[in-house]
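All protein chains of the complex are present and in place, except for one that has been dropped.
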Amino acid sequence: MTTADAFETPDLMLALPEIWLLAMACLVLVVDLFSKDRDHTPAFWLTQFALVSTAVITINLQWGVDATTFSGTYVADDFGTILKVAALGLGFLGFAYSRDYMRDRGLLTGEFYMLSLFAMLGMLVTISAHNLLTLYLGVELMSLCFYALVAMDRDSPRASEAAMKYFVLGALASGMLLYGMSMLYGTTGSLDLATIREAAATLEDNRILFLFGLVFMVVGVAFKFGAVPFHMWVPDVYHGAPTPVTLMIATASKVAAVGLFLRLIGEGLEPLIADWQQMIVILAVLSLLVGNTVALVQTNIKRMLAYSTFNHMGFILMGLLAGAPGGYGAAVFYAVTYAMTVAAAFGVVLLLSQKNFEADQLTDFKGLNERSPLYAFIMLLLMISLTGIPGTVGFYAKWLVLKATVEAGFVWLAVLAVAGAVVGAFYYLRIVRLMYFDKPEGAGPQPSGSGGFRAVLTLNGLAVLALGIFPGALVAICMAAFAP
Amino acid sequence: MKTIYLLIVLFPLVGALIAGLLGSRIGREGAHWVTSLSVGISFALSLLVLIGLMAGWVQPFNGTVYTWMVSEGIRFEVGFLVDNLSAMMMTVVTFVSLMVHVYTIGYMSHDEENWPAGSLAGVNAYQRFFSYIALFTFAMLMLVMSNNFLQLFFAWEAVGLVSYLLIGFWFNRPTAVFANLKAFLVNRAGDFGLLLGIGAVLFYFGSLDYVEVFAAAEADPDRTMSIFGGAEWKVVTVAGILLFIGAMGKSAQAPLHVWLPDSMEGPTPISALIHAATMVTAGIFLVARMSPLYELSEVALSFILVIGAFTAFFMGLIGLVQNDIKRVVAYSTLSQLGYMVVALGVSAYAAGVFHLMTHAFFKALLFLGAGSVIIAMHHKQDMREMGGLKQYMPVTYWTMLLGTLALIGFPGFSGFFSKDAIIEAVHASDRAGAGFAYLMVLLGVFVTALYSFRLFFMVFHGEGRMDHHTREHLQESPRVVTVPLILLAVPSVLIGLFTIGPMVFGGFFDGAIFVHRANDVLAYLGQDYTGPFGFIAHGFVTPPLYLAAAGVATAWFLYIKRPDLPPVIQSRLRPLHAVLENKYGFDDLYIKGVAGGSRALGGFFSRVTDARLIDGLLVNGTARSIGWAAGVMRRLQTGYLYHYAFVMIIGLVVMLTWFVFGAR
Partner (left out) sequence: MTLFIFYCFAAVLIFAATMVITARNPVHAAMYLVLAFFNSAALWIMAGAEFLGIVLVLVYVGAVMVLFLFVVMMLDINLEKLREGFVRHLYIGLPIAVVMVVQMLLVVGSGIMDPATLPSGDLPIPEDAGNTALLGSVLYTVYVYPFELAAVILLVAIIAAIMLTLRRREGTKHQDPGRQVKVRKEDRLRTVDLPRNQQSGSR
C-alpha cells in the first residue's frame, strides 16, 4: 500500500507528451464545436498538428531518458519513445488516408478525430505506464475509443455487429486482465511494476498465485494482440469497421499492444520468464498456423489482412518470447515496420474505394497495373514486404525475429515460422498476380483521392522499400533502446 | 576527398537516371548531353585524383562511406579504396567511357533504322542506350573503387547486368537475344565461383574488408581446409582459384570465353567500352587487387598462368579464320586478355595492369575504328565484302593503322612496351608452367600480327568487294566518330613510352600491389632497365619483334600479294580449319552438351518429379490439406458472439491447467 506521504510533486515536463496530447484533444473538441466547416478541416489539421507536435515533444523529452514520475506511475524511456513515436506516426497516416473515405460516407465528424486522438492518448499512456492501474486505464481508454469508432457507421448493421462483438469480448478480456492484476496485487501488495518485479524474483510458495494471475494477464494481453485463440474478434471487426478505423486498430493499436506486453510481462514479470515463455510459444505457434491457413481462403482483402495479422502477431510474439534485448528489439522493429506496411495496404484500399463502393474484394485489384501503375507498384512492394522477400523491410523484420528466436533456443519454432511465411507468400503474391496479370471485370475501381493523400501514400510505400535497402539506422535505434 | 570520390561515382549514376527515367522528356539531345557531361566531370575528377596521387598531394584513401548493416561483427559496407591502382583504373574507365559517349552520338544517330518500323521498343531507344552506358560507368567505378568484397560482388553483378542489357540492346533480333542470354549464363558460372570464393574468404578470414582479409591471410598463410575426403588444401589456394574462376567468367578466359565473341551482337560502342576496354578487364583488376592473397599461393598462380597462356594463343588462332570484322577484334581481345592473365600468373601484376591500360586505349580505338567502317558499310560487318576503303576513309585508315601497330607491338608503340614486358617477365619466371606459357605467348605474337594485318589488308587495301550501292555511299564518318578515334590514337601510340618506367619498373603500384621478393620477376628485369629507349633497343635482340614482323609479312603475302592463296590453304588444311571454325567445339559442347543436357534433365524432372511428385503429391497435397484446415477453421468463425467468448474461455482454462497445475 502506498500512502499520501509517498507523494512528491510530479515532474510535469517529463509527462508533457501525454499532457500536451490531452490538451490538444480538448482543443480539437472545442474548435470543432464552433467550426462551421462541413469537412471539419480545422479539426483535421489540428489533429495532424497534435500528432506531429506530440511526436516531436516525445523525442525531445524522452529519448535517452530513463525516469519515472507521478509517484512511479509514469515512466519515460527509450523503447517507450520509439513505440510512442511509431503510434503517433501511424495515427498520422491513418488520418491522412481516411478523409476522403469518411467524407464520402458521411462519417467525417469531429468525433472521429476526437475519439481517435483519445485512442492515441490511451496508447501513449499504456506505453508509458509503470503501474498496473495506469496500464489498465490506458488500455481501457484506447479500447473504449475503438469500440465507439467501430460502431460509428450506425447505418451499417455489419459495423454495429462488429462493435458489439468487439465490446463484449473486449470487456471479457479486460476482466481477465484485471483479475490477473488483482492476483498480483493481492500477492505483492503493490501496484508498482518495479516492486512487483522484485517480488517476482523472490517467489516462494505463493508462486502458484502469481502464475494464476499471470495466465489471466497473458490472456488479456493476447486479446489485444489478436493472438490465437483469443483472436476471434479480429476478422469480424476488421471487416465490419469503417476501413480507416480498421487501419488504426490494425496498426497503432498493435504497437501499443507491444508496449503493453513489454511493460507488464517483459518488465514487470521478467523473473518469471521461464513460465510465460512457454505460454507465448503456444500462442505464437497457434497464431502462425491459424493465420496462414485461414487467410488462404479469404476473398475480402480486409478479412485477408485480418487473418494474416495473426501470422505477423505470431512473429512479434516470437521476438518477445526470446525475452532478451535482441528479441525485444526485433519485435519492436517488426511491429513498427509491419504496422507501417499494413497502413499503406489499407491506404491503397481506401484509395480505390469510392462513394457507395468499398474496394475490399480481392477481385477489385484485378488489372490494377493498367489503371494505375504507380499504386499497383506500391501494392506490389507492400505485398512482397509482408511476404518477407529480401529487399523490402519485411525481410529484415522477419530475419531479426528469427535470429532472436534461434538464439533463444527455439529452432523448431523458427522453422515453423518460415514454413508459415512460405504459405503466406501464396496469398500475398496472389494479389500481385491479380494486379499484374489479370484483366479487370468491367472497368474496375479507379484510384481517387486528394493530392496530399496520394503523396503520403506514395511516400509510405516507398519508405517500405527504402527501409528495406537501408534498414541499418532503424534497426540500430530499436536495438539501442533495449541495450543493457 | 571523400566527397570527390562520391561525386566521381554519383555523377554517372545521376546522368543515367536522368537519361533513363526522363528520357522522353529531355529528348535525344538532352540525354546525350547529360550523360556525356556527367561522365566528363567524372573523368576530370578522376584525372585530378590520379595526378594528385602521383604528385603526392592526395593520400591513398581507404574508408567507409555507408554501413549497410552489421551482423555478428561482420560489417556490410559501401566503401572506397583509392590508391594508384584504382585511380589509374578510374581514369582509364572514365576516359574510354567519355570517348564512347561522344562516339555513340554519331554511331547511334540513325538507330531508328535498326528497329522494325513503328515498333514501340524503338521509342526512346537512343536515350535508353545513353542511360545504360552511363549506368555501366557507375557500376564499373564502384567495382574498381570498392574496398570490400560485398561491394565488389554487387558491382560485379551490376556490370554484368548492364552488359547483358547492352548485348541484347536490339532485342528484336533473335541472335542478340541468344548472345546476351549466353553471356549472362556463362558469366553466371564464373560468378558462382566468385561467390564461393567470397564465401570462403568470409568464412576463413572473418571479414569482407580487403585490408583486414589480407592481414588475416598474411598472419596465417598455411592454413588448410579439406574439400573432398582427406586432401588438405591451403585456404588461400582454394579461395584464390575460386575468385579467379569469377575473373575467368568476366575476363573471358578459356573455357569460359565463349560469350565474348557472341557479345559482338551489341552495338559497336559497347563492344569497345565493355567488351574490350573496361568490363572484361575487371578480372585482371580483381587478381591484381588481390595480389597479397595470390602471392601466398604458388598453386593458384600456376593455375592462372596456364589458363592465361592457353587463352592467349588458341583464341588468337581462331581470329585467323573469322570473317566478321568485329569478331576478329573480339578474338584478339580474348588473346590479349590471355596475355594479361599470363602476366598475373608470373606475379608480374604491374605488367598485367600496364597491358590492361594500353590495351584499353588501342583496343577501344580498334573497335571504334571497326565501328566507323561499319557505319560506312551501312552496318555490314563481313570483311569479304570490304576492301580498298583506304581512299574513302583516311582518318579511320590512319588511326586504325596506329591501333593495329600498337596491338602487334611495333617498337615504341604502347603495345610494344606492355607486351614485351609480359613476355620478358614470363621468360624470367621459374614458376611451374612458365615454360609452356613462354612458348604460347611467343607464338601468340606471330598470330596476333597475322590476324591483325589480315583484317587491315582485307578492309583497307586490295579491291573493293562491296556492292555497287554501298560503294556509292562510302564516305568518312562524321566528326563525333573521328574525333574520339584521334583522341584514342594519341595514348595508343604514346602512353607506353611515358609510363612504362614508373608503372612497370618504378614504384607506382607500391602499396596497391604486393609481390613477394622471391617472385618479383619485374624487379629482376628492372635491374637491366635503363629507360624506355633502352627497352626498345633490347626489343631488337629478342624474338617477339621478329615474330611480329614475320606475321605482318605473311599477312601481306597472303592478302595483298597472292590473294588467291588463302582459299587454297583453307582447302588443304580443311580439318584444322574446321576445328578453328568450330572454335575447338566449346560452343557445341556448351550448347548441345551442357545446355541441352540440362534442358533434357530439366524436362525429365518437370515431367516426372515435378508434375507427379512435387506438384501432385507435395504441393497440391499440401494445398489440399491446408485448404481443408482453412475450411475447418473458417467454420469455427461462426459469427456467434458466445462462440467467440467460449473459445476464449476454453483457451484460458487450458492454459491455466497446463501452466499452473500441469507439469509442476
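The chains carry the letters A and B, assigned in the order they are written, with residues numbered from 1 in each.
The working rule: a residue touches a chain if its C-beta (ideal position, glycine included) is under 8 Å from a C-beta of that chain, and two chains touch if they have at least 3 such contacts.
Treat the numbers as computed from the prediction; the structure is a model and nothing was measured.
Looking at A:G64, A:P157, A:G186 or A:G409, which makes contact with the chain not pictured?
Final answer for the missing-chain contact: A:G186.
For the chain not shown, which residue from A:C145, A:V234 or A:V336 touches it across the whole complex?
Going through A:C145, A:V234 or A:V336 one by one, A:C145 is the residue touching the chain not shown.
Which one touches the absent chain: A:T58, A:T81 or A:T134?
A:T134
Considering the complete complex, identify which of A:F7, A:F357 or A:W412 is in touch with the unshown chain.
For the chain that is not drawn, the touching residue is A:F7.
Under the stated touch rule, tell me which residues of subunit B contact the chain that is not displayed.
642, 646, 649-650, 653, 656-657, 660-661
Would you write out the residues of subunit A that touch the absent chain, in ascending order?
Within subunit A, the residues touching the omitted chain are 1-4, 6-7, 10, 15, 22, 29, 70-71, 73-74, 109, 111, 114-115, 118, 121, 125, 131, 133-134, 137-138, 140-141, 144-145, 147-148, 151-152, 154-155, 186-189, 205-206, 208-209, 212.
In this section, only the chains that are shown with their structure count from here on.
Provide the C-alpha centroid distance between subunit A and subunit B, rounded to the nearest whole angstrom.
Whole-Å distance between the two chain centres: 50.
In the complex, go through subunit A and note every residue touching subunit B.
164-165, 168-169, 172-173, 176, 208, 211-212, 214-216, 218-219, 223, 229-230, 232-233, 235-236, 275, 278-279, 282, 290, 292-294, 296-297, 423, 470-472, 475
Note which residues of subunit B are touching subunit A in the complex, please.
Those in contact with subunit A are residues 67-70, 626-627, 629-631, 633-634, 637, 639, 641, 643-645, 647-648, 650-652, 655-656, 659-660.
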